[in-house]
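These notes concern the structure reproduced below.
Note that one protein chain of the assembly has been removed; the remaining protein chains are unaltered in position.
Right after this comes chain A.
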Amino acid sequence: MSVLESEQSDVVMRPDNIRTRTLPLVANLATAVVAFIVSAVVVLTTGIGNWVLVVVLGAVLYLVGLNIVASRVEGRRAARDKMWRAAIYSACLLAILPLASVVWTLVSKGVDRLDGNFFGTSMNNIGARDAGGGAYHAIIGTLEQVGIASLIAVPLGVLGAIYLVEYGKGKFANTVRFFVDVMTGIPSIVAGLFVLSFWVLIVSPWFNNGQPRFSGFAASLALSVLMLPTIVRSTEEMLRLVPGPLREGAYALGVPQWKTIVKIVLPTALPGIVTGVMLAIARAAGETAPVLLVAGGAAAINFDPFAGNQSSLALFVYQQAGDASKYAPARAWTAALTLVAIVLVLTIAAKLLARRNSLTR
């Protein structure tokens, strides 16, 4: 019912009657209460479900009821607006539930084994009946693999981004840009299979008397394949934000282009580049599948990334999850908590750095 229809000649226009009527909050809440009571009565008396169904049915009844009540008071369009707003808010609540459950489980189950022994010992000689054992070897493996992967991927990625921003023109640069984007979507297991067929089965026999050999370095190669596109993309974005006049000033002073890039452009974009690199590292540290395929996993400590099986934290979680020992789940959860802590610290540090970045602000 619009204002025009309801207006009468003898009514003076005042702020409260030239606006459309709105549904009071009390009516909104009352609809919710009624919806949930009806739902509870229906579900619990007929015995077709438990409280979960009460909540779900209640939410649906609330949305429908709100639509009906509001369309009586405010009109059809405003009612639809209200209903969609409620639906969007409930989508948000619905998504938070499982995520909160993940966090809660991680913390509550992860603290069981959060002790010095866990971080100081490996799984060597730990049988199915032994309560001890830890992730020392896996943490070493993760650090070495991710470190080597960054050594490979960061220079390649930054130089690739420099090509795209500073030198790249025409069809070839566009092709490279397109395939960098496509490469972000390569599944980690495919990267693992690639390194398996290329490094482990073809190249590594040259160094090992004709026998293929798993190694942490192979895992680093796979991780660097995964990190490369992320680093190129984020660095490219940062380099594009560097103001053109900075470059032109350098050129005007007679500085060659490569020196301009190294001395002017890169330092200006550095905080953003570091942010992107840290995000890529965080993603690589959580990868399980490539490490499983090309590093093999190991129970003992192996400091040498170039020879012999290595484990990693993510792989440790997976292997402990599949272990039949009754002590394995606790180890898996504590390792998962450690892994998430490492990844989140890296991510949060990267985001805070990005917030202080003067280019993006």
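One rule holds for everything that comes next: a residue touches a chain if its C-beta (ideal position, glycine included) is under 8 Å from a C-beta of that chain, and two chains touch if they have at least 3 such contacts; residues count from 1.
FYI, contacts and distances are computed from a predicted model.
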Which listed name, "Phosphate transport system permease protein", "Sec-dependent nitrous-oxide reductase", "2-oxoisovalerate dehydrogenase subunit alpha" or "Carbohydrate ABC transporter membrane protein 2 (CUT1 family)", is the one UniProt assigns to the chain that has been left out?
"Phosphate transport system permease protein"
Answer key for A:L23, A:A59, A:A135 or A:I162 versus the chain not shown reads A:I162
Taking the full complex into account, find the residue in A:L193, A:A299 or A:L353 that is in contact with the omitted chain.
A:L193
Touching the hidden chain in the complete assembly: which of A:A32, A:I148 or A:A289 does that?
A:A289
By the contact criterion defined above, which parts of chain A meet the unshown chain? Give residue numbers in ascending order.
48-49, 52-53, 77-78, 80-81, 84-85, 87-92, 94-95, 98-99, 101-102, 105-106, 109, 155-157, 159-160, 162-168, 173, 175-176, 178-191, 193-194, 196-198, 201-202, 225, 228-229, 232-234, 237, 240, 244, 247-248, 251-252, 254-259, 261-262, 265, 279, 282-283, 285-289, 292-293, 314, 317-318, 321-322, 329, 332-333, 336, 339-340, 343-344, 347-348, 351
